[in-house]
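Here it is, the structure, as C-alpha cells.
Note that one protein chain is taken out, while the other chains of the complex remain in position.
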Amino acid sequence: MKNSIGTSVILTLSGESHGEALCAVLDGLAPGIPVDETFIAAQLSRRRPGGATDTARREQDAFRIVSGVFKGYTTGTPLTILIPNENVRSSDYDAHYGLARPSHADYTAHVKYRGFEDYRGGGHFSGRITAGIVAAGAVALTALQARGIRIGTHILSCGGVQDRPFGDFGQDFDHLENRDFPVLDEVEEAMRTRILEAREQGDSLGGIIQTAVTGMPAGVGEPWFDSLEGMLANALFSIGGIKGVEFGAGFSLAAMRGSEANDAFRLTDGQVQTATNRSGGINGGISNGMPILFQAAVKPTPSISRPQQTVNFLTGEEATLRVTGRHDPAIIRRICIVVTSLTGIVLCDALALRFGTDYLGAARTNGGKA
Amino acid sequence: MKNSIGTSVILTLSGESHGEALCAVLDGLAPGIPVDETFIAAQLSRRRPGGATDTARREQDAFRIVSGVFKGYTTGTPLTILIPNENVRSSDYDAHYGLARPSHADYTAHVKYRGFEDYRGGGHFSGRITAGIVAAGAVALTALQARGIRIGTHILSCGGVQDRPFGDFGQDFDHLENRDFPVLDEVEEAMRTRILEAREQGDSLGGIIQTAVTGMPAGVGEPWFDSLEGMLANALFSIGGIKGVEFGAGFSLAAMRGSEANDAFRLTDGQVQTATNRSGGINGGISNGMPILFQAAVKPTPSISRPQQTVNFLTGEEATLRVTGRHDPAIIRRICIVVTSLTGIVLCDALALRFGTDYLGAARTNGGKA
Amino acid sequence: MKNSIGTSVILTLSGESHGEALCAVLDGLAPGIPVDETFIAAQLSRRRPGGATDTARREQDAFRIVSGVFKGYTTGTPLTILIPNENVRSSDYDAHYGLARPSHADYTAHVKYRGFEDYRGGGHFSGRITAGIVAAGAVALTALQARGIRIGTHILSCGGVQDRPFGDFGQDFDHLENRDFPVLDEVEEAMRTRILEAREQGDSLGGIIQTAVTGMPAGVGEPWFDSLEGMLANALFSIGGIKGVEFGAGFSLAAMRGSEANDAFRLTDGQVQTATNRSGGINGGISNGMPILFQAAVKPTPSISRPQQTVNFLTGEEATLRVTGRHDPAIIRRICIVVTSLTGIVLCDALALRFGTDYLGAARTNGGKA
Partner (left out) sequence: MKNSIGTSVILTLSGESHGEALCAVLDGLAPGIPVDETFIAAQLSRRRPGGATDTARREQDAFRIVSGVFKGYTTGTPLTILIPNENVRSSDYDAHYGLARPSHADYTAHVKYRGFEDYRGGGHFSGRITAGIVAAGAVALTALQARGIRIGTHILSCGGVQDRPFGDFGQDFDHLENRDFPVLDEVEEAMRTRILEAREQGDSLGGIIQTAVTGMPAGVGEPWFDSLEGMLANALFSIGGIKGVEFGAGFSLAAMRGSEANDAFRLTDGQVQTATNRSGGINGGISNGMPILFQAAVKPTPSISRPQQTVNFLTGEEATLRVTGRHDPAIIRRICIVVTSLTGIVLCDALALRFGTDYLGAARTNGGKA
C-alpha cells in the first residue's frame, strides 16, 4: 500500500520537506476518541529540534486538523492533519542536486522517480514527514490509554553511553513523559556530550532505542503474515535511519540455549504470565499479555559536514561532496517519539482487526446493534 | 492480510502440522515461468529434516501442483501447491493439551482461537507450514534467476561457531546450492557438534542467518510504508523463531559514526555503485542496485526435553512440562532455504509492483499491447 | 487483490476447469463455527448441473476440507477446501484453441496471459470455479445464521417468465431451501420450457436474479469506498455472466421522483425501520437494518451451438465457430446458490471489520480479553 499502512486503522502520509504542507490521514479510528490539540502539540514538541544536539531548522509544527473531529471527538471518518512547512530554505539543496549524499535516498529517489523527484531537503524521504506520524499517533495513544495500554521509548545507547533497560514500566513511562531527552538513567549529559563532540568533528552518531508497551491484551496478531512483529517491523523500517529491529532478547537469543531463552509460564494473581520476557510479549506472532518489548538500531545521521566521495548522477562523474545546510548530529532523540507514535497506530490497527472498530472508542447511542 | 502476503504477487498459506495437507497459493505470478518439479523437490529436500541434528519426523513432501501450471509453464492464474501430511503421530500432542510449551504459540493460539485451535504439533504455527513457502518460492526463484537475480542464505553463527560473511556472491551462491548444511567456511562439523551436544543435554540452539540478493535493479521499494526492508521484515518475522532482522551493518551501525557508516558512491564501469555496503543495498526503503544484505536472529528451538515450568491453561494450574515427541535441536539449518524462498517471493512482488506483472515472465503473443 | 476478496474475511480461489482440482481458501473466519459436511454437500448439489436444462457435464463435487477445521469446528486459521475435477474431456477444447468464443474470455485470457493460458473448458474463467464459492460460502452462511442473518436468491425472470419478488422473507427463504429450481411462484415449468426451447434451437437464455438478506444489523459498511453496495457488486461482477447489479429499486429509481423514491422512516416495535425499502437496506453505503435487496442481470450463456463468426487469434484469420462440448442453455438456476454463497462471505467480512473477528464464532475460553 505504498504510503499507507494498516488494514482497519490506516495511516496515509504525504508531503515533502520543502513543499507547502505535510499531510497525515488516519482512517478507521473509532468514533468517540477525545482529541486534545494541546496534547498533540506537546507530542509534536517532543519531536521538534530543540537544541545544539539537533538540526538548526526550527519549525512551529502549527498543525491543523481539517477533518474527522467534531465537537472535540473523533467522528469515525478519516482524521486529516495538515502541518504547514515553514522556515524553508530550498536554495541549500538546489545547488547540490545531482550529488548523491552517501547513505541518503537521493540516488534511489532519482532512479525510482525517474528524474522528477522533489529533491529539496530529502523531499518525501525527509525525517520531517514523521511529524505527521506524531500528530496522528497522539490520537491513537489517547485511545489506547483509555484501554489501559501505554507505550514508551527511550534511548538505550548512543555514542557508547548506555541507558538502563526498562524496569518498572509504569514509573518509567511517567518519567519519560516529562523528559525532553528520553533516557531512564542519569545519562543525558554524557550522551549530549558525545553528540556535540561528533558534531564538532563534522560527524554524527546513531544508537539503539528501546520501546515497551504495557496493557496489551493477549491474542492479538496473526501467525502468517501479519504477525505483531511483522506489522511493527514493517512500520519501523519506514523510519529513516532504522536498520535493525529485534523483539525481546532479539539477537542475543541467537547465542542462548533453549533452556535459557524460553519464558516459563506461571500464574500471577490467577493470570497466565511468563517469568521472564525474552520473547518480548509475542509468541507465534500473537501478543501473550506480557509487555511488548523491542529494540531498533538507528544508524548515524548520514548528513555530515566532512567531505565525502560520491557521484553526480546528472553528469555521471565522481565528485566530492561537503553537505552544508542544517542537520541533526544525532536523530535518535527525536526518533523516540516517532517510534512510540507509530507503534500506537499499528497496535490500534491490530486491536481493531481483532475486536472491531468500536473497541477503542465510545458510544452515545447503542445504534442498531443489539 | 492475515495468512497472505503481497500486493501484486501474493502468497497465501494454509494448513496445520497434523491436518490432511498444507496448501500454498501463489497468485499474481507472470505467465510463462517454467515450472520444474524436480527443482521444487530439490528445494524441499533442503528444508527437510535429514539427520541427527534435526527432528526425527520424516516427511516425503510429496507435493502436487493442482492449478496454475499448464504444459510446464505458469499460466498467470494462481498456482496451488498441496503438500499432504504424512507420518503424523498426533497422540504425542493430545496428552499435553493445556500445558503451554514455553516460548511456543500454544497459549497465544488458545487465547486467539478461543479454545478451538488445532493444537496437534503446533497446528497452523508449525514450522511444517514453511514447506509451502519453499515449494512456491522455487517458482519465484526461477523467475528471478531469468532476470539475473540470485539469492542465497547461510548460517552466520550457531552455537558459538562463526561462518564467514558473504564474499564473492556468485561463487558463494554456487557453493551453497550444493550444500545440505549451508555454510561458507569449513564450519559444518563444528556447528553440528554443538547442536548434538545441546541435543544430548535436552537443550537446543539458535543462531544467526545471513541472506544476500544480487542483481536486484535499483529503484524498487517504497518510502512509506512498503520499504523493501519493511516488506522483507514483515515476511521474515512470520517464520517461527526469527526474533530480529537487520539490514547491511544493522545493529552495528548504532555504534558507528556517520563517516564510518556512510557508503560512498563511486562509478564502476560507468555504473553508480557504493564503495561499501553497510546499507545492505537499500536507501530510503528503495533498492540502490547493490546486493541486498540482511541478517536474522533465530532463537533456540523452544521444544526441549528438559523439564520446564509452565501453566495448564485448561485447568488454570501451574505444572511441570517435559516435551516429548520429535523436535529439532536447532532449526537454523532448515530455516535458510525458507528465508531464501520467502525473500524471492517478496522481491517478485516488489518488482511486479514497479515494472508490472509481465516483468518476470514470458510471452507467446504480443497481445493487445502496442 | 486479484483472486482474493475481502479484508478481514478473505476468500482466495484457484483452479481451472480441467486442472487437477479447484481450491478455495477462506481466511479470517472466527473460530468455533460448526462445519457440517452434509450441509456443504447439499449446497454444492444445488449448484451442480442436474437435468436437461443444464450442461451434460456431471461432477461429484467430492470436496475435501484439508485445513482449518478441527473436531467439527472452524479453528480460526484458514479453511482450505479442495474439489477434485472429474469427468474431464479436454479434447473437446484442444481442437478449438485459437477460435475465440464470442463473449467468452478466450481472447482476453490469451492477451492477458500472453499465450500461456490454460484454455481447456474456460480454464480459470470457468463457471466451475464457483463450486469453491459455494463450499466456502456454506460455512459463512452457517455463521451468519447463528447471528440471525439469512440469505436467499431466486430467479426473478428468465425467458420472458416472471417470478414474483420477495414477499414474506422467512417463508420465502424456507421455500427456496427446499427447491432445486429456485423460484417463489409456480413458474418453474414455464421457465424450464423456455430454456429447453432455446437449447433445441442451439441457443441460450439469461435472466435476472434477486437476492435478499434479513437480520443484517444497521451500521455496517463504509461511505468511501467499501460501501456495502460496492463490496457486494465487486464480488458479484466476478461471477461469469453477471453484467448488471442494482440495489433496492435500482434502475427504476431513475424514473421516480424523490417523493416516490424516498423510504420514510417509522417506528416498528420501537425499532427504526423504513415504510418502503427502495434503498435495498443500504443508505450511504451502510446497512440500515432493513433487508438488503439486490438484483443482478445474467447474460445468456455465451456457449451456443449455432455457428458464430469469430477470429482465430493464433492464425489471425476470421473463422466460423460452432461450439460443441457440454454447456448450460441457461446458467441462471445454478448461479442463484453461487450468489447467495458469495453474498454470505462478503457480509461476514463486513461484519468482522465492524464488530471484530470473534463476532461470528464461539468461545471455549475467555482468553486474555477482560
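Chains here go by letter, A, B and C, matching the order in which they are written, and residues are numbered from 1 within each.
Just so we're on the same page, a residue touches a chain if its C-beta (ideal position, glycine included) is under 8 Å from a C-beta of that chain, and two chains touch if they have at least 3 such contacts.
Nothing here was measured: the structure is a model prediction, and the numbers come from that model.
Remark: the omitted chain is touched by one listed residue; of C:Asn85, C:Thr142, C:Thr310 or C:Thr343 this is C:Thr310. Of A:Asp54, A:Glu117 or A:Asp226, it is A:Glu117 that touches the chain left out of the display. From the options C:Leu13, C:Leu29 or C:Ile83, the residue with contact to the chain not on display is C:Leu13.
Within the complete assembly, residues 1-4, 8, 10, 12-16, 19-23, 25, 27-28, 31-32, 64-68, 70, 73-80, 82, 110-118, 123-124, 313, 358, 361-365, 367-369 of subunit A touch the chain that is not shown. Where subunit C meets the omitted chain, the residues involved are 1-5, 7, 11, 13, 100, 102-105, 107-109, 111-112, 124-125, 129, 157, 160, 198, 201-208, 218-227, 229-231, 233-238, 240, 243-251, 253-267, 270, 272, 274-275, 278-280, 282-289, 297-304, 306, 308-311, 313, 316-318, 354.
Residues 7-8, 77, 217-219, 223, 272, 287-289, 352-359, 367-370 are the ones on subunit B that touch the missing chain.
Rule of thumb we're sticking to: only the chains that are shown with their structure count from here on.
Chain centres here are Cα means. That of subunit B falls 37 Å from that of subunit C.
Residue positions of subunit B touching 2 or more other chains, listed in rising order: 1-4, 13, 111-112, 124, 313.
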